[in-house]
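Left out: one protein chain. Kept in place: all the others.
For subunit A:
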Amino acid sequence: MITKDEVEHVGWLARIEIDDADAEDYAVKLSSVLDYFGQLDEVDTEGVEPTYHVADVMNIFREDVVTPSLDQKDVLANTAAEKDGYIKAPRII
């Protein structure tokens, strides 16, 4: 069971403000999602190697060769605020 406090904590980690009523609501809904996935815990995985990646491939590398970067104006095209070529964000503590 997910508690309201846990919802608020996860909200804080993602820097999303969640009001009281929503937090209650999300706690119930997230609990049901987790319960659903909980069914996976019932499978006996004794002696089975963990799967770290679904594709059965390994060692995909790139050579150390420079490719062109984006133009600064394209980089900044979608930013809410900019200053002297920098992306501007609110004050960070």
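Observations on the model:
Following the convention adopted for this analysis, a contact is a pair of C-beta atoms (placed from the backbone, for glycine too) under 8 Å apart; a residue touches a chain by one contact, two chains touch by 3 or more; residues count from 1.
Basically, contacts and distances are computed from a predicted model.
Not shown: a single chain whose UniProt protein name, out of "ATP-binding cassette domain-containing protein", "ABC transporter permease", "Aspartyl/glutamyl-tRNA(Asn/Gln) amidotransferase subunit B" or "Proteasome subunit beta", is "Aspartyl/glutamyl-tRNA(Asn/Gln) amidotransferase subunit B". Looking at A:S32, A:T45 or A:N59, the residue that reaches the missing chain in the full complex is A:N59.
Interface residues of subunit A facing the missing partner chain: 9, 12-15, 52-55, 57-67, 69-72, 75-76, 83-92.
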